[in-house]
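Below are the C-alpha cells for one structure; questions will follow.
The other protein chains are all here in position, but one chain of the complex has been omitted.
Naming follows writing order (A and B), and every chain is counted from residue 1.
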Amino acid sequence: MNNPFFKNKGPLKFSDIIKILNLDIKKPDRDKEILDIKDLASATDADITFFHSKKYKDAAKKTKASFCLTTDNLKNDLPKSCIALIVKNVLVSTAKITSILYPDSVNDSFDQTVVLINDTNYKEKVDFGTNVLIGDNVSIGSNCKIGHNTILEKNVVIGDNCSIGSNNIIRNTYIKNNVRILDNCVIGKHGFGFFPIKNNNLRYPHIGIVLIEDNCEVGCGATIDRGSMSNTIIGKNTYLDNQIHIAHNVRIGENTIIAGQVGIAGSSIIGNNVKIGGQAGISGHLKIGNNVEIGGGSGVIRDIPDNTKVMGYPAKNIREFLRDNR
Amino acid sequence: MNNPFFKNKGPLKFSDIIKILNLDIKKPDRDKEILDIKDLASATDADITFFHSKKYKDAAKKTKASFCLTTDNLKNDLPKSCIALIVKNVLVSTAKITSILYPDSVNDSFDQTVVLINDTNYKEKVDFGTNVLIGDNVSIGSNCKIGHNTILEKNVVIGDNCSIGSNNIIRNTYIKNNVRILDNCVIGKHGFGFFPIKNNNLRYPHIGIVLIEDNCEVGCGATIDRGSMSNTIIGKNTYLDNQIHIAHNVRIGENTIIAGQVGIAGSSIIGNNVKIGGQAGISGHLKIGNNVEIGGGSGVIRDIPDNTKVMGYPAKNIREFLRDNR
Partner (left out) sequence: MNNPFFKNKGPLKFSDIIKILNLDIKKPDRDKEILDIKDLASATDADITFFHSKKYKDAAKKTKASFCLTTDNLKNDLPKSCIALIVKNVLVSTAKITSILYPDSVNDSFDQTVVLINDTNYKEKVDFGTNVLIGDNVSIGSNCKIGHNTILEKNVVIGDNCSIGSNNIIRNTYIKNNVRILDNCVIGKHGFGFFPIKNNNLRYPHIGIVLIEDNCEVGCGATIDRGSMSNTIIGKNTYLDNQIHIAHNVRIGENTIIAGQVGIAGSSIIGNNVKIGGQAGISGHLKIGNNVEIGGGSGVIRDIPDNTKVMGYPAKNIREFLRDNR
C-alpha cells in the first residue's frame, strides 16, 4: 500500500539542501531539483538517498540516486553518477531532509482543520455522538458508529460496519471493515523516535501510517503509533485488550490475541495465531513466529520461532520456565 | 444482588433455537417458549441450560431445565425431563442463545441514548461540569459531583457523596456511597471474552455488572470490565492507583490497596486487606487470600494463602525471593 496521507512538499533545490545541512560543497548545479528522499534501492535520479552502514554496500553500488548522504568512509562504494554529500551523522541529516519534504510528519500538534461532524456530509451517513470532530481528508464507510468526543483528525479512512467508541483520537490511520475501536485510544500519532541531543533532542519524521485490517478489535486506552518509514499494521481479526501499547513500525499478523497492558516495542513483527498474555513486553526489532504463545508477564528479548510456547523474563521455553520455578 | 441492568428479551420459541443453532431436531413442540438461559442448578423448566464438562455431572443429573445444550458424550447424565440438544461446541452455542436473549450485552458501541445533563432532572441536584452526558436508566444520589466530558452511559447507579472526575465513561455499573473515581476511566465495558474463530472471532455476552462498594477510590486511567456471567466487584474502602486494569469477573475484597499499573486477569478473587505493589500482574482464575502482600513487579501465577508476603515472577515467598536475589 502506498502512503495515502503524507504529501511530499518537494521539490527542493540542491542549494536548499546545502543550506539545511550546512555543507561546504560547490560542484553541482545549485539549481538542480530534488523530488524526494528514498532508500538506496528505490531512489531514482531525481531523488536523494542515504547510506550509513557497510551493511548496505551492495545496494549503494547500484543506487540510481543523484545525491547520497553518507560519510567519508563509505563514499567510495557509490557509483560515479551519485554525488556523495559527506555529513557528520547520516541519519540526522536524513531526518532533516525528510522533515523539510514532509513537514507534517514531525510534530503532531492537535489538528486545527477539524469541524463538528454535524457540519459535514457524514451527518446523514454515520451514527454519531456529541462533540465528534472530523479533520481534513477523512473518509467513513457505510453503517459506521462514532462515539462521543471522538476526534478523527486529518488523514483517516474508515471502512464499512465499523464501531468507533468515545474519546478516541485517530489520525494517519487506515481502518478496514468491521473493525471495533473501544474508548480512549490514541491511534496514528508519531512514534517515540528522535536523536538524543543534549538540551534539545531532534525528532525524526514519521511518514508511515497505522493500518488496521478487517474484523479487528482494539480495547480501551490503546496507543498505536504510526510508522516512521514503514507502516504499523494490525492483521485481520486480531484482538487487543485494554491498555495496550503498540510502538511504531510494529506489524502484527492475523487472528492474534493480545491481553491487557501488553507493550510491543518498535519494529517488532508478530506472526499469525499468536497469543500474548497480560502485561507481557516484547523488545524492539524482534521476530515472533506464527502460532506462538507468550505467557502473561513475560519479557521477550529474543526472536521466537513458529509453534513455540514461552514464558518468563527473559522469556524461555514454557516447560523450562515451569521446571525452573517449581 | 440481582442483575439490575440487562433485560431479558425472551421468551424464545423452541423453533427459534433450532434455527439459531442449525439443529436437525424435530421431536419437541416447536412452539414451546423458553424464558431464559441459566446454569444447570438454577434453571427452571421454563429455561434452557448448558452442560459442557464432566465436572458438572452431579448438577446435570438434577437440573430442572427442559432443554440442555450438550454433547453426545455427556447427554446420558441428563434427566429424562430434559431434552439434550447436541451441538458441536457447547459454550459457543450458549453464547449464541445468550446473545439473542440479551442483545445489549455483546457489543458495546457508544450509547446513543445519552443527553446533556443540563436537559435532565439532575441539573438541580448534581454539581456537574461541561459536556456531561447521561444515558437511559441512570440514577445519581445526593451531594455528587460529575466532572467535565464524563459520560454516564446507560445503566449506572451512583450513591450519595460520590465524586466522579472528568473524561470518564461508565456503563452497567453500580457505585455505592462516598466513592471517588478520578479521571479518564472506562468502567463497565464488556470484558475481553470471545471464542477465537479464524477470520471472525465470536464475542460472548457479558451480562454481569461492575459493583463498587462504599468509600472506594479509583485512580486515573483505570479500565474495569464488567463480568460475563457474574459481576466484577471492588470491595469497601479499596483504593486503586492510576492506570490499573481489572478484567471481567474479578472480585476484590475490602480495605485493599493496589498501586499503579497493576493488572488483574479475569475471574481472580482478591481478599481483604491485601496490598499489591506497582506493576504487579495477577493471572486469571486465582484466589489471593486475606492480608496478602504482593511486591511491586510481581507476576502471580498461583493461588496465595492468607497472611503471606510474596514477590517475584513467578511470585514466591518474599524471604525466599530476597535470599535468592541478594
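Note that in this section a contact is a pair of C-beta atoms (placed from the backbone, for glycine too) under 8 Å apart; a residue touches a chain by one contact, two chains touch by 3 or more.
From a predicted model like this one, the values you see are computed outputs, not experimental measurements.
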| item | value |
| --- | --- |
| Residue touching the undisplayed chain, where the options are A:Gly10, A:Gly253, A:Gly281 or A:Gly296 | A:Gly281 |
| Among B:Asn172, B:Asn215 or B:Asn249, residue touching the chain not depicted | B:Asn215 |
| Given A:Asp47, A:Asp77, A:Asp108 or A:Glu213, the one touching the chain that is not displayed | A:Asp108 |
| Sole residue of B:Thr120, B:Asn167, B:Asn249 or B:Ser283 that reaches the chain not shown, by the stated touch rule | B:Asn167 |
| Contacting the left-out chain in the complete assembly, out of A:Thr98, A:Asn215 or A:Gln243 | A:Gln243 |
| Those residues of chain A which, in the complete complex, touch the missing chain | 107-110, 112, 114, 116, 131, 133, 149, 151, 167, 169, 184, 186, 189, 192, 194, 196, 198-201, 221, 223, 225, 243, 245, 247, 261, 263, 265, 279, 281, 283, 299, 301, 313-314, 316 |
| Hidden partner chain, residues of chain B it touches | 127, 129-131, 145-149, 163, 165-167, 178, 180, 182-184, 215, 217, 219-221, 236-237, 239, 241-243, 254-255, 257, 259-261, 277-279, 296-297, 312-313, 325 |
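Note that only the chains that are shown with their structure count from here on.
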| item | value |
| --- | --- |
| Centre distance in Å when chain A and chain B are each reduced to the mean of their C-alpha atoms | 35 |
